[in-house]
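All protein chains but one are shown at their positions in the complex.
Let's look at chain A:
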């Protein structure tokens, strides 16, 4: 319901982060990622950020070299999801400071923690950056 999956993919098509909220086998995932990524990467700047794929929609946005793709149900508010993607990027930016693709790669588990605080079971939980980052900063402090 709501969000089905969140992917971060770079321009060459390599997945940098993948979080699925519904179960798919490995082959299905790879096939899905391949298809979607090809579709999104092929689109130009002018075209709109929503792609219809099978029975759900993909909302995507490109930040520098990374594509953020969110797969949602058909009845979800697409503009809200666009906002959510932006919120995610801003949160990561606040934590890592000028976040880039390498940051996400080398601190994959932190990125996952952040995402987990924000989305649970396909629904947006928390939208306040300080609330999201509080437990993570706490963890960093103790370690």
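By our rule, a residue touches a chain if its C-beta (ideal position, glycine included) is under 8 Å from a C-beta of that chain, and two chains touch if they have at least 3 such contacts; residues count from 1.
As a working rule, contacts and distances are computed from a predicted model.
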Chain not displayed: protein name in its UniProt record ("AP-1 complex subunit gamma", "MIP18 family-like domain-containing protein", "fructose-bisphosphate aldolase" or "Serine/threonine-protein phosphatase"): "AP-1 complex subunit gamma"
Hidden partner interface residues of chain A, rising order: 1, 15-19, 21, 23, 26, 29-30, 46-52, 77-80, 82-84, 86-87, 105-106, 108-109, 112-113, 116, 120-121, 123-131, 135, 138-139, 142-143
